[in-house]
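Once you've had a glance at the structure underneath, I'll fire off some questions.
Note that one protein chain is taken out, while the other chains of the complex remain in position.
What follows is subunit A.
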Amino acid sequence: MPLARFDTPGRLRDAPEGSTFYDEWSGFVRLLFGPDNPGAPDIDDPSRRLGGFYNPTTTDVAVVVNRDLIWIGFPRPLFVGDQSAFAAGDTRDRSDRTTGGQSTQVEYLEWRVVRRPHDNKITKVTFTTETPEYWSELHRVHPEVVLRLYRELLGNPSIEERDIAPEGFYEPLNDWNTRDGIIHYIVTSPPNTLGQAIGQARGSVAGVSYRDNYETPGGDMTAVDPRIRLDLKALARKNLWVTLRDPVGLYILGWDDMGWTKPDDSPVGNYWRVVRPASEPALPALRVEYEVPASEGFVVGDISIGGRPIEHGGQLAEHITVLIGGLAGTRA
């Protein structure tokens, strides 16, 4: 049986029960998936087509592979950049949410750092994998819910509707999602959007086919794009039809704070808090905060990772993994 409906990312239940939003969201995602995309001709036998990309709400496929597509949250272009161009201890993260589309956070993980004014030490880092499409669609149906969530997530009851929808419709690059806060993705070049991720998956099966990954061309410098494109293409080479797993979304899979130490050199406690989804299971997550409880007597900027003080949010992002779920199966 084909999938009845695409669920919301993380099975979020932001809209009231029974709201038309859930069906509308499913319809929106269905449009992003589009019709099935046939596979490429087999390079050794062009009369035969390899597996394609399918829309699970319209096409029935017997799933045989549940594939987690996982990558690091820190931007690979910076990770493999020439270290000699950077000062010691610089994580190469110069991103700043005020610059919008010029941000470097291109791996479908965006973050915002809060610093203590008097010494500039980091007190909190918020990570998100939420997409602008979700918030735009939710605002279209339930603007009051979006306003409530902005106020709750940013801890600021003074946020007004005109702040986030100044022209009457939702503005993803509003001040509370750029200069003054973080709610969802804003990177636009290349875009961190659900449509881009689905498009990457959908397009992976098309074009020229290859016999193995040594034949594939270089292309994108990011970690995420080859991860989605090459993995799905490799599954399609096995004559499997591929798609993305419901609930379709980008997720924070987890983090690794091994070797992170308090000012007294003892291991840190668990200072991670999954904010969205609020329901279990907490992981994979959409929004995560890292903040040291006041009772500890120190802040994030006093923590060291492998003996190096935390000075940038990117130092944390290096140890976060991001996920999109893939499926592959045989078609009748």
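Methods note: contacts are C-beta pairs under 8 Å (C-beta built on N, C-alpha and C of every residue); 3 or more make two chains touch, one makes a residue touch a chain; residues count from 1.
Definition applied: contacts and distances are computed from a predicted model.
Enquirer: The complex lacks one chain in this depiction; which UniProt name from "Acyl carrier protein", "ATP-dependent DNA helicase RecQ", "Dye-decolorizing peroxidase" or "Endospore germination permease" does that chain carry?
Expert: Options "Acyl carrier protein", "ATP-dependent DNA helicase RecQ", "Dye-decolorizing peroxidase" or "Endospore germination permease" considered; the missing chain's recorded name is "Dye-decolorizing peroxidase".
Enquirer: For the chain not shown, which residue from A:V61, A:L244, A:I305 or A:I324 touches it across the whole complex?
Expert: Hidden-chain contact among the options goes to A:I305.
Enquirer: Decide which residue listed in A:R112, A:H142, A:R202 or A:R237 touches the omitted chain of the complex.
Expert: Looking across A:R112, A:H142, A:R202 or A:R237, the contact with the absent chain belongs to A:R237.
Enquirer: Taking the full complex into account, find the residue in A:A4, A:L31, A:V80 or A:A278 that is in contact with the omitted chain.
Expert: Of these options, the touching residue for the absent chain is A:V80.
Enquirer: Would you mind spotting which of A:D45, A:E167, A:D212 or A:E280 touches the chain that isn't drawn?
Expert: From the options A:D45, A:E167, A:D212 or A:E280, the contact with the absent chain belongs to A:D212.
Enquirer: Determine which one of A:G39, A:P226 or A:G301 touches the chain that has been left out.
Expert: Selected residue, touching the omitted chain: A:P226.
Enquirer: Considering the entire assembly, which residues of subunit A contact the chain that has been omitted?
Expert: On the subunit A side, contact with the omitted chain comes from 65, 67-68, 70-72, 76, 79-80, 82-84, 88-89, 211-214, 216, 218-227, 230-231, 234-235, 237-238, 253-254, 256, 258-259, 261, 266-267, 269, 305-308, 321.
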